[in-house]
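All protein chains but one are shown at their positions in the complex.
Take a look at subunit A:
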Amino acid sequence: MIFFGLYLSLIFLSLGVGLYPGLKKLYPDSDPLLVVNNFLFYWFIGDLIFRFFFQKLPVMDVKPLLTLPIKKNKIINYVLGKSTLSFFNFLPLFAIVPFSAILLYKQYEVSVVLTWASILIIAILIINFLNFIIESKSAETELNFLPILIISSVLLGLDYFNLVSFSQLTGNAVNAITAAPYLISIPIAILVLIYSLNFKSLKQKLSLDEALKVKETAVNSSNLEWTKKFGSAAPFLQLDLRLIWRNKRTKSSVWMLVMGLLYGLIFYPNPSPTFSGEFFYIFIGIFITGIFLMNFGQFIPAWDSKYYKLLMSQNIKYKEYLKSKYVLMAASCIIMFVLSIPYVYFGWKILLVHFVAMIYNIGVNTYVLMYAGSYNRKAIELDKKAAFNYQGTGAVQWLVGIPLMLVPMLIFALLNWLVSFEVATATIAILGIIGIVLHNKTINLIVKKYKSAKHEMISAFDQSN
């Protein structure tokens, strides 16, 4: 995280330093400041989206403070004030300060530069507080990221097709304010308004009965009798299906499937040879048929972390527990393959490669994920929002991605290049089939691994609960 922060700071710093000379070179006839102002709109939108996904609402456990002699207004002001100290607000300064310095050096009027910098800082704060409003409004739903994506694409679309040129409007507004600094009262007023909106909504949430109110939804139960076909794994399969359908975190990963399914459309219609080589078929094949497998499998057994002690002391054989996970993952691969059949439109080879990728996923990647799962030590918060939620992610999740994707890609690419497409495809299929044939042996091996990690997992999950 620190490296990422440093990296971003460096990028913004070089942006701030290089912007003026860069723009002078690109548009020698226009004033770089005016050009920058015309681009501010895109920055604002980008900043808002970026924050939506990565900046968290300022969290504070206020319940213990409520009974202490502290004014509620003070608590709220403190929480909101603290949020202005976020790294996201300081990041743009790395660009704004050097750029302003260069402007001053280039003999711009001091008042113009100061006004310009103040406008940007106010804008950053507006975005900061606007993000909280958007986030708290949309935090309840699974598809929480859709509204902001739709709104910003509509805005960008209107701008792009010149129906309403927001970039021009933003540019003109900033120009007008720098020309007449007293107009800065307008953005300040907006900031005050947004701040007070936040203040109001927080204050509403700050009474005890609001905080203690438990949202209750009537349960929609289905008895899932059809799972009985899977014998002793059936109760766990039912449990997993309910787990997926009844918790925020898992439910939105179901929506990720839809997005993943469309992933091939980025590559296959692309006529450029870099993206349409056979090499990409296997990448997309593994990805599409395995997207649920990877999303779900990487957190085995952390999904059950909240009640892991129950599972470990109940009358349960580890093998059946893991087998039900396997059945679920394998079934998802088959379903995803069937759904990806329309890609045959782009060529029969694609369908063939998707098919062998499915076999590989079922026969190899399922085991790799379950094995890696025995190293999971982080509990999962099931009721937190899901998309772009990295809670519970550790080094295991990043490391396991390498063998999952890279190994089949390398094997395929190498054989396809050295021998032939047929041999490459067949090899991937055979690897998968070997895995399926050796199912019992492999599962037993994984069970052993889980057994030896049992106590460590229990105590780790217990601590993070």
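The rule we apply is simple: a contact is a pair of C-beta atoms (placed from the backbone, for glycine too) under 8 Å apart; a residue touches a chain by one contact, two chains touch by 3 or more; residues count from 1.
Keep this in mind: contacts and distances are computed from a predicted model.
Visitor: I notice the complex is incomplete. Of the names "Response regulatory domain-containing protein", "Cytochrome c peroxidase", "Sodium:proton antiporter" or "ABC-2 type transport system ATP-binding protein", which is the UniProt protein name for the chain that's not shown?
Guide: "ABC-2 type transport system ATP-binding protein"
Visitor: Which residue, A:Lys24, A:Lys72 or A:Arg242, contacts the hidden chain when the whole complex is considered?
Guide: Considering the complete complex, A:Arg242 is the one touching the chain left out.
Visitor: Just one of A:Ile70, A:Ala189, A:Leu310 or A:Ile341 touches the chain that is missing; which is it?
Guide: Once the missing chain is taken into account, the touching residue is A:Leu310.
Visitor: Considering the whole complex, which of A:Glu109, A:Glu422 or A:Asp462 touches the chain not shown?
Guide: Touches the omitted chain: A:Asp462.
Visitor: By the contact definition given up top, give the residues of subunit A that touch the hidden chain.
Guide: That gives, for subunit A, the contact residues 214, 216-219, 221, 234-235, 238-239, 242-243, 246-247, 306-310, 312-317, 382, 455, 458-459, 462, 465.
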